[in-house]
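Note that this complex is displayed minus one protein chain, with the remaining chains in position.
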Amino acid sequence: MIVGKTPRIRMTFVAAWNTLLALFVWDVAVTVFYYFTPFPAPALPLTIFGTGLALLLGFRVNSAYARWWEGRIVWGAMTNASRSLARAVGSALPDHAEGQALRHEIVRRHIAYVHVLRHQLRGEDTAESAHRVLGPDPIPELARRNAANGLLEGNGLRLASAQRKGWIDSMKWNRLEAILVDISNAQGAMERLRNTPLPAQYRSFPTFFTRLFCALLPIGLVETLGPATPLGSALAGFMFLAALQIGDDLVNPFANTIHDAPLTAMCATIESDCNESLGLPPVPVVQPEGGILW
Amino acid sequence: MIVGKTPRIRMTFVAAWNTLLALFVWDVAVTVFYYFTPFPAPALPLTIFGTGLALLLGFRVNSAYARWWEGRIVWGAMTNASRSLARAVGSALPDHAEGQALRHEIVRRHIAYVHVLRHQLRGEDTAESAHRVLGPDPIPELARRNAANGLLEGNGLRLASAQRKGWIDSMKWNRLEAILVDISNAQGAMERLRNTPLPAQYRSFPTFFTRLFCALLPIGLVETLGPATPLGSALAGFMFLAALQIGDDLVNPFANTIHDAPLTAMCATIESDCNESLGLPPVPVVQPEGGILW
Amino acid sequence: MIVGKTPRIRMTFVAAWNTLLALFVWDVAVTVFYYFTPFPAPALPLTIFGTGLALLLGFRVNSAYARWWEGRIVWGAMTNASRSLARAVGSALPDHAEGQALRHEIVRRHIAYVHVLRHQLRGEDTAESAHRVLGPDPIPELARRNAANGLLEGNGLRLASAQRKGWIDSMKWNRLEAILVDISNAQGAMERLRNTPLPAQYRSFPTFFTRLFCALLPIGLVETLGPATPLGSALAGFMFLAALQIGDDLVNPFANTIHDAPLTAMCATIESDCNESLGLPPVPVVQPEGGILW
Amino acid sequence: MIVGKTPRIRMTFVAAWNTLLALFVWDVAVTVFYYFTPFPAPALPLTIFGTGLALLLGFRVNSAYARWWEGRIVWGAMTNASRSLARAVGSALPDHAEGQALRHEIVRRHIAYVHVLRHQLRGEDTAESAHRVLGPDPIPELARRNAANGLLEGNGLRLASAQRKGWIDSMKWNRLEAILVDISNAQGAMERLRNTPLPAQYRSFPTFFTRLFCALLPIGLVETLGPATPLGSALAGFMFLAALQIGDDLVNPFANTIHDAPLTAMCATIESDCNESLGLPPVPVVQPEGGILW
Partner (left out) sequence: MIVGKTPRIRMTFVAAWNTLLALFVWDVAVTVFYYFTPFPAPALPLTIFGTGLALLLGFRVNSAYARWWEGRIVWGAMTNASRSLARAVGSALPDHAEGQALRHEIVRRHIAYVHVLRHQLRGEDTAESAHRVLGPDPIPELARRNAANGLLEGNGLRLASAQRKGWIDSMKWNRLEAILVDISNAQGAMERLRNTPLPAQYRSFPTFFTRLFCALLPIGLVETLGPATPLGSALAGFMFLAALQIGDDLVNPFANTIHDAPLTAMCATIESDCNESLGLPPVPVVQPEGGILW
């Protein structure tokens, strides 16, 4: 996620210069062609094209932004549920040493769960983070297809065993299990966002028509704009390309690009909150690198 | 659901070539007619038409997309609730053999429930999947009009009997019943989406006016575009036809077409998650066929 | 609710022919007037009118559709809560004959409640349906101003008496009462939609300006369209009248018109689900009549 | 809230005649000026102005309508929670005389709470309604800054004392307290809507630009419309003024104007529902006065 206040428009030009260059070359070519040949350029219905295109791009950007924001919201829900889990486990488990050991185990395993879930969403290796948090002992849940869900279920079983030992009564188990349901729902929403791309039509049509519109712009404008055509049509085209780009950038909030949600930073926040709840020191805050928070 | 990164625009042209061809033939015919006859084409108020049409198409696409996305969300909610059910049943039922047998029975019956619900939504035969999961014994719930609800109620009765036997107390029954309510709500939302089409006006008006607009486009453009009319009006018309098509494709998320939600894959995910919760091996991941995930 | 796939546009023309005819007659009159008199028609700023009108119609249709869809959603929530009530009552009440008799009584009274609520929303007589379900004995709750709420409260008292007799403990009462709260919330949302019309400005302004716009269209178009004016302005006007009509049709989802939510069919679904939960046969499915599901 | 089906457009003209008159006088003055002087009117970019203005007005009307509808929804939630409170208190409290006396006291105090909350939101005196319901005895909670919250807390303490006396167990207290939380949330949402105006920019910019646009309209139109300018620009201006007016009317749903939510009627409904739950007669239905429901 880009957090810096640096002049972003420059980064955009850097990222988009090849598209912009191609657009400009085409605009110049069209202008030169109509300027030096006797063919008149047709008066294309650019306003009607523009209305239709704005409609398609509007759908796409709105949906992409909603996905990005929901991605951030569900990680926020995970943060909240993690704090509630740490707090409620601390309140519910008994004060004796075994109870406190179980409390530590559950909270530490939850930290590992969050990191594993992050790696799983980004398609990365999950073992390293899990062993960093839980130590070198083998973690059988990592072998499951959905390792994160396995770790969550492992915590559920630990609470069940505490309940069977009489350390917590049914009422407390009920509340703790309700927090696990919240965590489960957050994970499911993340996987939904990751596994469900935008409908194919939202991906193909806007791209196709935006490019087509950019190609047609100089033809439609050259008769009225004359030599100013390349400038005018490159600027107008860039505006619609920008709207297209926003859709591409935001659509996958867990894509591990500079535009995604800062999962690494949010997992560190969760780890610190959980650590402080156990009386342990927090981990270092993840700092933005070059204006990008990962 | 289309998941591939293959050039979708080609598939769209393949799917839409007959519409596009008809549109193009009409555009050529109109152009030829006005080019070779002395009749002047009227300067139709295409911008006003376009504004009104964009309004109608905007309503339609937004509603259709919202339905598609809600369809995906409620299946995600079913996935989450399925995991929570498997986890909570594993925690709540006692450790002894009978308790564990009931746990297996409930989770397996839930897997059958999910498959039956999927077939029910798609209007397919429900018996085959149910017997694959639960074995060849007769399943009386399949005879109910709403077989899926019958299976869910069957699980409710199993939990009630466990409670009457003293295996779980009222508190745990309360939590498990709350998960069944979540499942019930997800099923009800699916049936709502399936049984409630878009309002008739959202289906008929946009279709009628889009086709009319496409028919009028060349007449209104021929005076200014001249011989470029067929190209210009086919492209502009295709943009509005594309917006119309998106509405048609997305409106029924359980329609068993290439545009619907991937119910088969999601049911396999649920089955795998439930199996792994029981210590059983997961079922194979459903792979996309030709870029389509079913 | 219109469910048929029959060519709806024809039904629309049948329903709208008088409006369309008036529109067309006016358009012809204006055209003839300017064609045969020396007065020039003013070049009205139709694009600005159209922008403002699209704004007003957009508000109205979006709000109307949201109301219609919410009406459908809360009836879906009622269906879900009805199934959950039937299931949970079956699980919670004891197995002995008296307990099962109470279970039947509560579920049957809930069926009556749903029918009474439907008639109440549609402003119809409530007694007939209630007595069909509950038999000829007098039902004192029908005398209450809000008969449906009376029946719901009656079920609440039955659960309370079961709790006082020790048939269910406080924990189970808590869960069942939570389902009654869901039912209460669904009923309240229905009454809110029924009793709160769209703001008066959403009803009067769009209607007034759409009609005005249709009246001005031929005057503004006749100079450029010439003899094609009646066709062009009738079509453009019909598009905006269609958007107006959608708002009118959808705004009251319980209005007992062909456009409302199919309450009768949904109540029959609830009755069947409840009956099957009790082991009774379902009632016949409500079939669409002439493409309309009531 | 305006509920009548009377021709509202007439009321609007009555309410807006001074604005409309000023607009018309200005339009006539501009037309006369340019008609009788040699100065040419500039061809103002009215379409660009209109696009920008539609954007600003769209934000404003959508936000205002959302506030109005949320105001109605939270009062609906209050109605639902009131019914649930009356039902659950009736179920939970014991049958003996003291228990029933407490039930009456709690429900009657809730009625007073609702009326006090209504007066508090509208900035009116709260004592009269409270004493009408609860009798002439002093009500200490009325001295609190937030009298309504004081009454709600008073009911919470009554439930706590019932719990301390053993009349209700912790489980029932839990459920009743959950209903109080719902009531608290509804009250908080009402106060949020009342105390938070639209952002200042949403109030000032649309008003300023709409008036400016209306002032510029005749200047920009007079060259093409000629003597029809006053009519054309008054009508177009009125359309945007209407959109502005809608925003003003709906933004404060508890403002005690003819456009607000009908709090008086809704409080009477709550009182009747609570009364009937206690076996008391309902209060008279609040009838619309001159098409206005207060």
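The first chain written gets the first letter, and so on, giving A, B, C and D; residue counts start at 1 in each chain.
To be clear about the criterion, contacts are C-beta pairs under 8 Å (C-beta built on N, C-alpha and C of every residue); 3 or more make two chains touch, one makes a residue touch a chain.
These numbers come from a predicted model, not from an experiment.
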{"item": "Chains on display which the left-out chain touches in the complete complex", "value": "A, D"}
{"item": "Candidate in contact with the missing chain, chosen from A:Val28, A:Met171, A:Leu212 or A:Ala255", "value": "A:Met171"}
{"item": "Chain not shown: contacting residue from D:Trp17, D:Tyr35 or D:Phe208", "value": "D:Phe208"}
{"item": "Contact with the hidden chain (one of D:Met1, D:Val30 or D:Leu56)", "value": "D:Leu56"}
{"item": "Of D:Thr19, D:Thr47, D:Gln100 or D:Asn256, the residue in touch with the unshown chain", "value": "D:Thr47"}
{"item": "Residues of subunit D (touch criterion as defined above) contacting the omitted chain", "value": "42-45, 47-49, 51-53, 55-56, 58-59, 63, 144-146, 149-150, 152-153, 156-157, 159-160, 163-164, 169-171, 173-174, 177-178, 180-181, 184-185, 187-189, 191-192, 196-197, 199-205, 207-209, 212, 216"}
{"item": "Residues belonging to subunit A that touch the chain removed from view", "value": "1-3, 7-9, 11-12, 46-47, 50-51, 54, 57-58, 61-62, 65, 68-69, 72-73, 76-77, 79-80, 83-84, 86-88, 90-92, 95, 169, 171-172, 174-175, 179, 217, 221, 224-226, 228, 232-233, 235-236, 239-240, 242-243, 245-246, 249-250, 259, 261, 272-273, 276-277, 282, 285"}
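Convention: only the chains that are shown with their structure count from here on.
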{"item": "Taking each chain's C-alpha mean as its centre, the one farthest from subunit B", "value": "D"}
{"item": "Separation of subunit A from subunit D, taking each centre as the mean of its C-alpha atoms, in whole Å", "value": "38"}
{"item": "Inter-chain centre distance, subunit C versus subunit D - centres from mean C-alpha coordinates, in Å", "value": "23"}
{"item": "Residue numbers of subunit A (touch at least two other chains)", "value": "none"}
{"item": "Contact graph of the chains (line, ring, star, complete, other)", "value": "line"}
